[in-house]
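Pasting a structure below so you can have a look.
Only one protein chain is missing from this complex, and each of the others stays in its spot.
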Amino acid sequence: MSHHIIWTTIGAILTLSIYSFLYKDNPFYKFAEHLVVGISAGYYLVIYTFNFIVPNVARPVFGLELGGEAIRFAGLEWWMALIPGLLGLLLYARFFPKFAWVGRWPLGIYVGGYAGLGLSPVMQARVLQQMEANALPLTSLTNILLVVGLLGTLIYFFFSMRHKGVLGVFARIGIVFLMVGFGASFGYTVMSRISLLIGRVDFLLSDWLHLAGG
Amino acid sequence: MDRFPRILLIVLTLALPALPLFAQVPPPDIEIAAVDSVAPAPVTGLRAHDYVDNSDAGDKIELTWELSADDAAGASDVVRYEVFRSEIEDAPGDSVGFALAGFERFLDTTAEAGTPYYYTVLVSDGTLLSSPTTTGPVRGVSNFFQPSRTSVLVLALVFFVLVLIFTRLAERGADLFVRRIPGLNAIEEAVGRATEMGRPVLYVPGIGEIDNIMTIASLNILSHVAKITARYETPLIVPTARAVVMSAAEEVVKQAHAEVGQPDTYNPDNIRYLSDAQFAFAGAVNGIMLREKPAANLYLGAFWAESLLLAETGFEAGAIQVAGTAMVSQLPFFVTACDYTLLGEELYAASAYLSKEPKLLGGLKGSDWMKILIIALMALGIVLNRLNASWFVEFFHTQ
Amino acid sequence: MSWYDKLLQVDRRWIFLAIGVAVVVPFFVPLGLPVIVTEPVQGLYDAVESIPPNDKPLLLSIDYAPATLPELEPMALAILRHAFRNDVNVIVMTLHPAGYGLAERAVRGVAEEMEQVEGEDYVFMGFTPGVSAPILGLGVAIRNVFPEDAYGTPLDEIPMMEGIRNYDDIPLAITLAGWSAAEAWIYFAREPYGQQVGAGVTAVMATDYYPYLDAGQLQGLLGGMRGAAEYEVLIEREAKGVKGMDSQSVIHLLIIVLIVLGNVAYFAQRSARRKMALEDA
Partner (left out) sequence: MRRQLPLTLCFIAGVFMAVQYFIPHWRVQDVYDRFLTWLQIIFAFAFLLGTVSLVKVHYHKIRNRAADRGFSWVVLAGLGSMIGLGFFAPGHNDPGSPFDMMFQNVQVPIEATMFSLLAFYIASAAFRAFRARTLEATLLLIAACIVMLGRVPIGDLISERIPEATRWILTVPNLAAKRGIMIGVGLGMMATALKIVLGIERAWMGGGD
């Protein structure tokens, strides 16, 4: 048996262990479920380390080299790798209850930075551009439906007034659009899950057993 | 009648210079050989200026010129315009690129902000170069404001001011109106039914972490539900998938019992941590449904694929089910398998309505009035577009 | 016990078995149903098609994890085959740590099959963390985000990367993701830098991306295995996507039948119970 077949068989056995859950919860399923937690954590640790932390932090700080170019000890580039690296290490203070509060410093920079950089692009992508795309001339049935549908949906999620009168009518229209939209999501979600099953069956039949055309 | 061909001829001649605009751009490495041995005429009216765009840090300079006399006219053998850049006058400097025949514009995107540059354009017919035309010095100006993003700034500021005003008003105890969400009535009815039947209520706060805003919203609603069940002495079972959520839920339910004067009926065994693993958690909750037969199942919080497994078993067991989540992809399953579903933002609105917490109310009211503004702007856009006033739409154009 | 009671009490493992049979049989008895191409897929194909050969590269961000592999890997393979067939250079990267192994196996596999040279026709950058920060960073300078490729070669030593600085030199960026990374590319590459973006997402996410497609924020959209199948039809190289469509057809039909049957039995049971309650009263 070649190397390749052994590995594929391991994959197939693990796949079948997961499917055994359909009969009922059992130790094979639990084994696979726990194994993947450990394996994936280990995989991520190695990838983060060698693909990011080594070239962007460790080598500039200790090897004085960044992207194939030498950098100066205590020069700007050196500090620019060292400081965020130290901030990152400070996060681990949370495992020492006495110093846990130090971990909030890098967390503050991180949380604030990410919150701030999202503000304007989100406004632009989710509000402005959508508004612009929906300011359609009311010349065709499609356009009218798009404008009325968006209006209805926005009003359905408007909480500062009771849904009475005109507002109530639009909210009703909104719910109709929402339900058809959710129907589309439903259909697509079903499609998604089935594709995943097809992919796994294809793996078992074609890649492992070589039964149904490679 | 014989005038017709002549008019056609004139029109065609006039249209000729425009042809390159419609023609397929030839790949640059295929050069057409010169039809003569005379160098092409140089460009005229060469101008260079700082260019402002969406990422303008002063690194872009735009060049414009008038076409060489031999481009599509005269000898009609121009292939391309070569662009050179130098920091000293009277030196050709380095090539920064080229523009194909028929084009009157080149954008240099590699300039250094603030450095004075001289640009030289040479016309090439594939073998010979024209005499140079030079312009300069020109500097790329680094700007302090991005004019194309004015609309983003204005709308963002309006929204932030709205949120902050409403938050402050709520802090001062102003009575901010939020309509009652019909879903809350459905929750109360379900709990009422369970009380009548003398069976427990099951409350699943999702499988999100404690910092997930859906989990936080859910805990606010749990507090409301726990008060009702404590008053009627109906058992309330809360299964959780996260240890931290379990301790938070314990606090909430205990507090609710204390508030309605029933601290003794609080049963800590009913707040349970089952499993962190998604499907194992769903399986364990389904076990509770089948063994302890709750009459009302409430699923409020962040749900992923397990929504389906929970709602199916609950439906089979014949419980009244009310769900609420902002996970759009799970909503369809809840809508079709539950008696009532709080859709998306309704979950947050219900939580703000019940808790009256200023920061929740501020966000909710701010978003509400922003929606009105958006509807108004869209309506204005439609009307002004109809009147051919394009400036309005252009103001909101960011690309 | 009437028919509807019996029907509604059937053990669900019979339904599981029916699904199992419905997915396996088409593998042995292919129906070979034709796949029709839709606009969002055509849009992405056209965008890739319009990239000039051996010039500025396509950026392909393989951001998926194993959980969505059967839907998204066929897309990656089809797009890579399309680009390599047209001699379009490709930069491959990933924003998901598990994407590292998956991107590597996709790009290396197709490159070997189509005899493409690493460093000249494609480059594999590997993984970079932080989602929005690196997407924004690529708009400033690719070298700041990836000082070197996945194998430690500095970018300045890679022939294909000569003169490629940032989004200005990338005609199209495609993200293949089963999570919010696809949206992040719209927020942080499309909006601030005007970068042309295309996306391949799972079918679960696809319907939520139609507003972006409509507003021109996406050049094209592949949704799930069906999207991959359409792309395979367009490049005339049918693979796992098209192959899966037979089983997909059969199971969809089965599920619709189950929904209809379930509802008919449910309403029959309900009206019978109501009638009984009326008679009792």
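Quick notes on this one:
Order as written gives the chain letters A, B and C; numbering starts at 1 within each chain.
One rule holds in what follows: contacts are C-beta pairs under 8 Å (C-beta built on N, C-alpha and C of every residue); 3 or more make two chains touch, one makes a residue touch a chain.
These numbers were taken from a predicted model, which means no experiment stands behind them.
Across the entire complex, contacts from the unshown chain go to A, B, C.
Contacts to the hidden chain, counted on chain B, fall at residues 55-59, 113, 142-146, 149, 152-153, 156, 159-160, 163-164, 167, 211, 213, 216, 279, 305, 308-309, 311-312, 315-316, 326, 328, 332-333, 335-337, 339, 344-345, 348, 359, 362-363, 366-367, 370-371, 374. Residues of chain A in contact with the chain left out of this view: 7-8, 10-12, 14-15, 17-19, 21-22, 30-50, 52-53, 56-57, 80-81, 83-85, 87-89, 91-92, 94-95, 100-101, 104-123, 125-127, 130-131, 133-134, 142, 145-146, 148-150, 152-154, 156-157, 174-191, 193-194, 196-197, 199-200, 203.
In the full complex, the hidden chain is touched by chain C at residues 8, 10, 12, 15-16, 18-20, 23, 31, 33-36, 38-39, 65-70, 98, 100-102, 104-105, 108, 128-130, 133-134, 136-137, 140-141, 144-145, 192, 207-208, 210-211, 214, 226, 245-246, 248-256, 258-259, 261-263, 266.
The rule we apply is simple: only the chains that are shown with their structure count from here on.
Centre to centre, using the average C-alpha position, chain B and chain C are separated by 20 Å. For the pair chain A and chain B, the distance between mean C-alpha positions equals 15 Å. Centroids built from CA atoms put chain C at 14 Å from chain A. Of all residues in chain C, those that touch two or more other chains are 191-192, 204, 208. Shared contact sites, meaning residues of chain B that touch two or more other chains, fall at 328-329, 398.
Against chain C, in their complex, chain B makes its touches with residues 27, 54-55, 109, 328-329, 398-399. Those residues of chain B lying in contact with chain A across their complex are 149, 151-153, 155-156, 159, 177-179, 181, 277, 279-280, 283, 328-329, 331-333, 335-336, 343-346, 349, 353, 364-365, 368-369, 371-372, 374-375, 377-378, 381-382, 385-386, 393, 396-398. Residues 13, 16, 19, 23-24, 27-28, 68-71, 97-98, 100-101, 126-129, 132-133, 136, 143, 147-148, 150, 152-157, 186-188, 190-192, 202-204, 206-208, 211-212, 214-217, 223-226, 240, 243-244, 247-248, 251-252, 255 of chain C are the ones touching chain A in the complex.
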